[in-house]
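Every protein chain but one is kept in place in this view of the complex.
Now for chain A:
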């Protein structure tokens, strides 16, 4: 006899959020990025990546639209700053998706390290670690611009933060 596991509203909301992409990096969902802090039956709590990230408002609107479309119009969206978001909250699946999308993910656990930006990034195209930073600031607040010296391609690296 198998146990019957009830699917709660929280599970349903989680499934909805798993399909809400980040507007700047659509390869990953808001869940993958770790910006959803809490899921309750009444409210979803999210946290911004960078204070000035222009996608913050778009993310909230996309989550709102997805909740509304799936019958969760009464579920509120709350925003919290504390504790501050860190790249350590990006899920393993999220890291793999970033890599497949061509963005070098931050090494796990590196955000808390004093040497967080010292490690060479691995080129998402050819896998070489013979890479260098071109600019610590890239096309969005969360990315730095790197170059692979093995395959000569530039690439984005998700900043450790």
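In the analysis below, a residue touches a chain if its C-beta (ideal position, glycine included) is under 8 Å from a C-beta of that chain, and two chains touch if they have at least 3 such contacts; residues count from 1.
The rule is short, and it goes like this: contacts and distances are computed from a predicted model.
From the names "(2Fe-2S)-binding protein", "1,2-phenylacetyl-CoA monooxygenase, subunit C", "ABC-2 type transport system permease protein" or "Sarcosine oxidase subunit delta", which one matches the UniProt record for the unseen chain?
Of the names offered in "(2Fe-2S)-binding protein", "1,2-phenylacetyl-CoA monooxygenase, subunit C", "ABC-2 type transport system permease protein" or "Sarcosine oxidase subunit delta", the one UniProt assigns to the missing chain is "1,2-phenylacetyl-CoA monooxygenase, subunit C".
Going by the contact rule already stated, which one of A:26, A:40 or A:54 would touch the omitted chain in the full complex?
Selected residue, touching the omitted chain: A:54.
Please output the residues of chain A touching the missing chain, sorted low to high.
48, 50-54, 80-85, 134-139, 141, 145, 161
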